[in-house]
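For this depiction, one protein chain was excluded, whereas all remaining protein chains were kept in their positions.
Up next, chain A:
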């Protein structure tokens, strides 16, 4: 009865996936520029190279589902439908930002999208995901909580505690491990005895799968199947997406720990190049159409920058607002 959801691999859907990935890529490239101009400060962690995961997984999620992400969450926010203007304003620390400017790049939130944040404590989001899913289960709501994290999180106790709880209590959590092979400068081989991260889930009796995280169609299909499994069987699912971060960990990283050649090899397999080439090879994408996509995206990014530039900073007078609900400290 429960046929796994087939991905919509018709042309218009593929073009949509491509456009969403390009949208994230161009947004972040602009953010990197703005960082060097000191418009964006603090830590800035770019998702460049990993876009297929946020975009692919989002295809399988419904508006009532919840998302939790890490500090590398610009792509997830945009894919989830947070407005680019609100995300950019947040990067600037402006009041019109999606977190009112208080959070910045690492702490994007949007209640209306059930987007429960960028969490900058590695593995900090997993227990929250368990709790959100528990609340859904206890209130008989048929929703999924999707939780994104890097492979670095797999070494934390919270990772293991969360997987166990989710499995034990049969909670509807979709765990999505974005395995980009490095946690800051520490290679996976230097940090894990079992480097197939998805196999860790087996120890908790959670169905799991590794997928090519550079292939957006494969990610979408895997995420749809995972969601079907969660919605029908009730318990969690663990998806490991194998990917690579093309840029530095953050803007402070001089990348002493890996070769340029390694980065280049991965760039060739990048999710945007891959899909563009595929569409071209099958004559599904002409240059003018691609140029138009790029133009639309560029206009959106520039408009977001202008909005952010013109937005106001919060006044210091309201600094202590929202320490507690309904008032100041």
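Simple rule for what comes next: a residue touches a chain if its C-beta (ideal position, glycine included) is under 8 Å from a C-beta of that chain, and two chains touch if they have at least 3 such contacts; residues count from 1.
Simple rule for what comes next: contacts and distances are computed from a predicted model.
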item	value
Candidate names "Sarcosine oxidase subunit gamma", "Alkanesulfonate monooxygenase", "2-oxoisovalerate dehydrogenase subunit beta" or "ATP-binding cassette domain-containing protein"; UniProt protein name, chain not shown	"2-oxoisovalerate dehydrogenase subunit beta"
Selected from A:13, A:102 or A:231 as touching the chain missing from the view	A:102
Option from A:43, A:246 or A:278 whose C-beta touches the chain left out	A:43
Where the missing chain touches chain A, by residue	41-43, 93-94, 101-104, 106-107, 119-124, 152-153, 155-158, 183-187, 190-192, 253-254, 256-257, 313-314, 316, 319-320, 323, 329
